[in-house]
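Here is the structure we will look at, set down as structure tokens.
Removed from the display is one protein chain of the complex; every other protein chain stays in position.
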Amino acid sequence: MAAQQLLLNVDNVSRVFGGLKAVSDVNMQIQDGELVGLIGPNGAGKTTLFNLLTGVYEPSGGKIHLSGESVGGLRPYQITKRGAARTFQNIRLFGDMTVLENVMVAYHMHARHSLFTSIFRLPGHFKGEAEMREKAVEFLKIFNLDGKKDEIAKNLPYGEQRRLEIARALAARPKLLLLDEPAAGMNPQETVDLMNLIRWIRDEFKITILLIEHDMGLVMGVCERIYVLDHGQIIASGTPEEIRTNPHVIEAYLGQEV
Amino acid sequence: MFNKKFFLYLVLSLVFYGVVQFLITGMWLNDFYVDTLVLIGINIILAVSLNLINGFTGQFSIGHAGFMSIGAYVSAIMTYNFQMSFPVALLAGCVAAALAGLVIGLPTLRLKGDYLAIATLGFGEIIRIVWLNTEYVGGASGMNGIDKLTNWTWTFFLVLITILVIQNIVKSTHGRAMISVRENEIAAEAMGVNVTKYKVYAFVVGAFFAGLAGGLTAHYFYIIQPTSFNFMKSFEILVFVVLGGLGSTGGVVLGTILLTLLFTYLQEYPELRMIIYSLILIFTMIFRPQGLLGGFSAKKMVKKGGSSQDGSSTTSA
Partner (left out) sequence: MFEYIVQQLINGISIGSIYALIALGYTMVYGIIKLINFAHGDVFMVGAFVGYFAAKAGLGLFWSLILAMAVCAILGVLIERLAYRPLRGAARIVILITAIGVSFLLENLGIYALGPQAKGFPEIVTKTQYTLFGDVTINSVQIIVLAVTVILMVLLQYVVHKTKMGKAMRAVSYDMEAARLMGINVDTTISFTFAIGSALAGAAGVVFAVMYPSVDPLMGIIPGLKAFVAAVLGGIGIIPGALVGGLVLGIVETGVSSAGFSLWRDGAAFAILILILIFKPSGLFGKNVREKV
């Protein structure tokens, strides 16, 4: 895996909430095509770090580069346009829209027809809309959701909602996909399916994935490299093997099975 | 797409227009009916445009009467003081209202839920107070003797254009972007939707058509006064939208027609009319919050912070 390119560079990033350092001096380098896990005890600052990477919060200090471009402090939609898409810990689908429309929203930022074109129904509108629809349907096929494309998203069973959220994020064609606890609320069988799906996504779409997970089996099984966050700081990083035996990690998880 | 259904509706509405116009020309419809038809048309423009902001984009605005007043005053000034032609005056009113929408929208749209509602209400009232204090437009007594240029034809075709434009927006990627903002603002932004831009778009387009309705009103009823555009008027428009069904253009159009008719026929009992009106509002909210005629449930509008899973979220904002 030599000669890879640095995709995400997190350089000394901190975030302070009212005097409390939720994330402090985090450094993280992710290469193109890696599948990386981010773990840590509850309240370690994992989701906060995700929020910093995706622009929900602005870093109090430090720099974030995506493909060499500084993204720290940009709005979330700007960061998404620059190639990072995410899912959420608590699913955030567009509940009253159909499955297909959910995915089509992700194509919105690539749309070439303007509001003006749509209002006056100029030819560009029909062409653009048809393309989007076609692409979205194709996309849903990959995730086995095309049969349900006209269902209202909130009526899907839980597992399919999770899958739809991942599909929606992928439809934005990111270079970096951030998954926030994708296995939350899933049973063991669903978790195994999800592991396979994640690995397959990485290979099929040739993208980089960073995921937060509580399910150690999933993290250890699927990730090539793991960062461990505790009290807002990275206390260890390395391969699953290294992490499993790292004394700092064991200490942080004391009493918990690693 | 311009499919069969679209042409069917178009033909049907043109037939409707033709029949009514024929009846008016032949003097079979007296002024009372024409007044009612024009009033329904103006209310539809108001309700459908507010629905773009409140129903589709999920931004709770209750300042629509303010934008309407801008359209009314500006277009009246254009015809009355500058002898402009009616369409130019109407357009000027629309553009002025849209500009006001832009100016007001940019700072306020950061606010959420009921805070936004109150801010828009405040802006609406400020606009009214500005008219009240402007001698050029007659202050409290308003403008009198505006030419009656609005008629059934103008109203009908402008209603048609309004509905078409709003539907064309809603049924496009831009409309989906707006709806995604309503559904989950954070997810929308994470999917690359410039949330602020689409809120402002909705606000500006909504204000534009409110201005159009104002211009039509001014040139139908001869007289405009600041009090006609107070927040009660904004509430009235809101009621059309909510009862018709937030986020459903068809529902809103039907709801507006029914309510305007109900209102007109209860005109002889003005106090009872308002009592009935408020009771309908309360009972609808309690028993049918999705509106009388469908549309999505207003319940969604405040659950922005929540996961779509449990719906037990609380948002502080």
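All chains are identified by letter, namely A and B, in their written order; residue positions are counted from 1 within each chain.
One rule holds for everything that comes next: contacts are C-beta pairs under 8 Å (C-beta built on N, C-alpha and C of every residue); 3 or more make two chains touch, one makes a residue touch a chain.
Note that the structure is a prediction, hence the values are computed from the model and not measured.
Engineer: Using the definition of touch stated at the top, determine which of B:Val74, B:Ala117 or B:Ile169 touches the missing chain.
Structural biologist: B:Ala117
Engineer: Of the residues listed, B:Ser49, B:Ser69, B:Thr108 or B:Ser228, which one is in contact with the missing chain?
Structural biologist: Reading the full complex, the residue touching the unseen chain is B:Thr108.
Engineer: For a quick check of understanding: of B:Leu14, B:Val88, B:Ile161 or B:Leu279, which residue touches the chain that isn't displayed?
Structural biologist: Of these options, the touching residue for the absent chain is B:Leu279.
Engineer: Which of these touches the unseen chain: A:Ser24, A:Asn51 or A:Gln161?
Structural biologist: Counting the whole complex, the residue in contact with the absent chain is A:Asn51.
Engineer: To test your reading of the contact rule: which positions on subunit B touch the chain that is missing from view?
Structural biologist: Residues 60, 107-108, 110-111, 113-115, 117-119, 121-123, 125-126, 129-130, 132-133, 186, 235, 238-239, 242, 271-272, 274-275, 277-279, 281-282, 285-286, 289, 298-305, 315-317 of subunit B touch the chain absent from view.
Rule of thumb we're sticking to: only the chains that are shown with their structure count from here on.
Engineer: Mind checking the centre-to-centre distance between subunit A and subunit B? Centres are C-alpha means, answer in whole Å.
Structural biologist: So the centre of subunit A lies 39 Å away from the centre of subunit B.
Engineer: Please give the residue numbers of subunit A that touch subunit B in the complex, ascending.
Structural biologist: Within the complex, subunit A touches subunit B at residues 54, 56, 75-77, 80-81, 85-86, 88, 90-97, 101, 104-109, 111, 113, 115, 118-121, 125-126, 128-129, 132, 153-154, 158, 161, 168-169, 172.
Engineer: Looking at the complex, which residues from subunit B come into contact with subunit A?
Structural biologist: Contact set of subunit B toward subunit A: 1-2, 165, 168-169, 172-177, 179-180, 183-184, 186-195, 201, 296, 300, 306-309.
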